[in-house]
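The structure follows.
Left out: one protein chain. Kept in place: all the others.
The first chain written gets the first letter, and so on, giving A and B; residue counts start at 1 in each chain.
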Amino acid sequence: MSETSTLVFGLILLLGAVGVAAGLTWFERRLLGIWQDRYGPNRLGPLGALQVLADMLKLLTKDDWVPPFADRVVFVFAPTAIVIAMLLGFAVVPFSPDMHLLDMNIGLLFFLGMTSLAVYSVLLGGLASNNKYALLGGLRSAAQMISYEVFMGLSLMGVVMLAGSFSLQDIVRAQEGMWFCVHQFLGLYVFLIAGIAESHRLPFDLPEAEHELTAGFHTEYGGMKFAMFMLGEYLGLILISCMMTALFFGGWLGPDFLPPLAWFLLKTGIIILFFILLRAAIPRPRYDQLMSLGWKVMLPLTLVNLAATGAVALWMEG
Amino acid sequence: MPVIRVDGQDYEVEAGGNLLETCLELGMDLPYFCWHPAMGSIGACRQCAVVQYQNEEDTRGRIVMACMTPVTEGAIIDLTGDRAAAFRRTVVESLMVDHPHDCPVCAEGGECHLQDMTVMTGHRDRHYRGTKKTYRNQYLGPLIHHEMNRCITCYRCTRFYRDYAGGTDLAALAAHDHVYFGRHREGTLESPFAGDLVEVCPTGVFTDKSLVHDYTRKWDLQSAPSVCTGCGVGCNTLPGERYGRLKRIHNRYNDEVNGYFLCDRGRFGGNHVNDAPRIDYPARREADGRFRALDQAACQAQLADCIAGKRLAGIGSPRAGLEANLLLQRLVGAERFNSGMDDGEHKLLQRSLSHLVNSAARNPSHRDIESADAVLVLGEDLTQVAARTALALRQSVRNEAYRLAAELKLAPWQDAAIRNLAQDRRSPLHIVSAGSTDLDDVAAGHYRLVADDQARLAAQIAAAIDGEPSGDAAVLRIRDDLLAAQRPLVISGASAGSAALLDGAAAIANALARAGREAMLSFTTPECNSLGQALLCRDSHASFESLEASGAEVLIILENDLLRRLSPERVEALRERIPIWIGIDSLETGTLAYCDLVLPAAAFTETEASFVSQEGRAQRAFPVHPPAEARRPGWQWLLALARAAGNTALVALEHFDDIVPTLAGEDPVLQGVMRAAPDHQFRSRGLKIPRQPHRYSGRTAMAADVSVHEPRLSEDRDSALAYSMEGSAAADRPAALLSYVWSPGWNSNQSLHKFQADIGGALRGDSGGARLLDELTMPAVAEAPRPEAFRRRDGQWLLQGRHHLFGSDELSRLSAGPAERAGRAHLYLHPNDAQSLGLAEGDGVTLEGCALELRIDASQVPGSAGYAVGYPETLALRSGQWVPLSVASDWQRPPQVIGSDREAAS
Partner (left out) sequence: MLGSLLSQLRTLGTVLRHTFTRAETVEYPEQKPYLAPRYRGRIVLTRDPDGDERCVACNLCAVACPVDCIALQQGVREDGRWYPEFFRINFSRCIMCGMCEEACPTAAIQLTPDFEMCEYDRQSMVYEKEHLLIDGTGKYHDYNFYRVSGLQIFGKDKGEALDEEPPVDVKSLLP
């Protein structure tokens, strides 16, 4: 692609991702409503879709307040970090054979790196608030994200081994015969769980845990700074769904009656739906349960998966 | 120590008690009504039933009343078992048969022993479907409200009123199930301890009338430990506040001082903080003589204007705390500081202080006074001057009864038995006074003499004890009684105004000590901090005369109404010599009219202060609520004055607790005041001690009419108490910080036993207060010259002051109820004197320019005239003055008010 078209695509991607994330807030609330036998936002615009706009206006017009006891610089920087990291992650997403911002040979590592950066946002936000709930939220998120990052990375190594490349386009192409979700089922399972934990969405929203910690790391946040945390969370959700599509569900691959981009978006959409369903159905575990699940179940599972995949790969090459 | 088994568990307990007391001491909940720790058991209410077993084999046992059953070795009782519980439940149910269903409109509700016991026994459903009997109530005076329907006939009221406090006008009337507790006809309850019925009655038959008309439940009262400002006894009180108003004063237990009871001056005399005109803002007198309120900045400027660089003089106050007086003394310099008393009173107090310190006799607490087995009262009508001491004396005369009981091995709590046994046999009490006293009914002998003759008699008794022969039968009788006792007690005081009398009292006590008796000597003091002022000024005291000559330019008057101590002419004279007067007071006294700058002091419910009682016990009173408006505690105004004056030694003081340690210097006695209570850094289990009970209600609505945004809680930087319901209300918190008494299941004041280690003994957190005089040394004073014997003069009468519980002190008469009880001042004459003047009861008599109503009193010494001390109309009169009397022309008898009319009007 030429430089201009890259720029245009990048811009579209940027606006698209942010727009979809914003739209998701409405979409999620409607869906939760349906599954919980109620309506959700239905007052503003058709089906309440303009609720997003109203919320945005409200958040935008809120007092931009920094608590007097907070660490001012870090407090303001923290919410931007998560948005930036998540948006950068989108650069390596292969939307179709030729639609991507970057096709790096270390695309997967870049994605992992970006999601890891997001932890700073939560941690710094919690620290800078100088509030006990925020601090506890920050602490939890640090431990949770660092723990789950380990299996997230390891769970993908099976995919990498099978594809023989870190480039996401290569990985998608490597699934032409069979999607990795079949022979990398364990990897998919671990990645799914770790993905939710990484984006700290329900049921793994322990850093926020409104029943215990008021609002966790963003207790002191309001207005646009709060909105950026929320935006980051939804961007993370979309990003994880995109990656899952690319890594396990054949990315843009699909029968020809639909263009590759449509296949990609469709698969991603279904995965997002699944995430929302999880939120609607599964209760939040205790913190210690979350940690022991990670270290005592996920880690062994990943290692078993890795060893088995490696062995099979060697035997196939054999 | 005997071991008893309660509900299958063995306990080692004190011998000599009864089962009820013992179970309560063990922390168990056993319901009771008629038993009272200070009055013993009579077994009337049948509520404290337990099942007692003969031995291990006995499975049936029998129901006994715990309060009437002595503790015996190996006793096996069943307290929580079904039979005992069912019996107790039935008893409560039958007590409740006629109860009038009026808890919501009862001033006892929420702190009602009957409510507590009903819940404790588990009675809930009423089976009785018949009719209830009813009674008509009586008007019992301005202080006590009567609601007879609530009565459960436990007889506590008459046992307290008649047996314990010696009243005669309350009795159990009528017969069988119509028993009625009241007066034989409507009228004011005369006993000075009638107010204790409010606390003694386990339900709401007798309630505090001022509280009934401005009611707040106990759980809504913010209260703090305080000390009564009514007289020099220093009873511990618990004033309760809500919405910035003092609602009531309850007794605060202190086993060494007031025990379970307060006098009515203490209980009802505090309402002046609501009833009397108060000062809310600092004000400056303008040229036109009117006062203009100042805001904070203007006030600061005025203070600096008035005193910077000027020569200061100060008049302290025996009704202000020791700390404020100490500050004022250091601010103006000891040589220009007057203790707030005139020279005569100051010298009398110094003399009694010196006698207390130098006498071989012990300076007794009330607990010691109750243990005295022979008492001589010299020149005091104790019931009117130090009522609580009189109540203690009333108990001391029962020591003969306890002695007789001990011979028969009767336990001291067997109240009815001991009273039957002793009948009229009492330990000797001799009263030497100028007129009849309320203790005469239990006195072995009373001797009506004027003050000078009292002093002469005292000297003769002292000599007689030392072995000098005497022909006077009275002297011999008193001598014999005192010498026959093991713990004789001599009480006198400054009321008679005679130095020789004090000397006489000390001489008797010393002679008794020399004779090997455990003699005790006690002096009453007129005001709550009189003895503190005496201690503060024992080295240097500026009389009012010396203030006039001191060349001071500014006079600071701390909470003192000079017009009660000096004639208006003397005040005028002082005013002319000192150009600028600054008055600090909580009440609008006459003195403030002379002041150029008036500073609003906090009342006793709003400030921390230490008072030294007649026993020499320093006790701390804490603010119940923060001062409203621009009022500030006296000590804070003095600090502001010190800042304005640039006094570097004083400006560094910050906390109340800093005052004494910094300013008292090397004086170990004054430093001892710090032991009265823990300082502001004290914490119980790491927390401050709350002033509000944990059920304190309405916090988010109380101030919502002003602003819906709840105000920040007031912070108390000067004490370990908090204006909050949060904190540690542990049962072992220091007694001096006991802000309210409550225990789960025990909402009434009967919960006190949960705070005592031994029932009737000290509180778990000690007694509170610090005795100061034990460490004091003072030079002995020269004996006063023996006065001439009294000889009557023609046409002239010797004035003798008569004190009244209501009216003779400055503050109680400012409260509505006590003011009604105080009435008008009277003049007392012997019938013969009245006849010779041609006067009849109720006529007007003119003396020294004032007209008083005449009371004919056979106890008045012929040739002398008694007058009511401390009333506005008698402030000019002095004891010992010779005055001519004449019939008042155009005298009108005051209109009669009939009690029931008054009740209807209220």
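Here is the rule we use: a contact is a pair of C-beta atoms (placed from the backbone, for glycine too) under 8 Å apart; a residue touches a chain by one contact, two chains touch by 3 or more.
Computed from a prediction, not measured in an experiment: that's the story for all the values here.
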For the chain not shown, which residue from B:104, B:516 or B:711 touches it across the whole complex?
B:104
Given B:137, B:358, B:796 or B:886, the one touching the chain that is not displayed
B:137
Among B:11, B:87, B:180 or B:682, which residue is in contact with the omitted chain in the full complex?
B:180
Tell me which stretches of subunit A touch the chain missing from the display.
33-39, 277-278, 280-282, 297
Using the document's contact rule, name the residues of subunit B that touch the chain not shown here.
100-105, 109-110, 130-137, 147, 149-150, 173-176, 178, 180, 182, 212-217, 219-220, 242-243, 695-702, 704-705, 707-709
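FYI, only the chains that are shown with their structure count from here on.
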Go ahead and note the Å separation of the Cα centroids belonging to subunit A and subunit B.
76
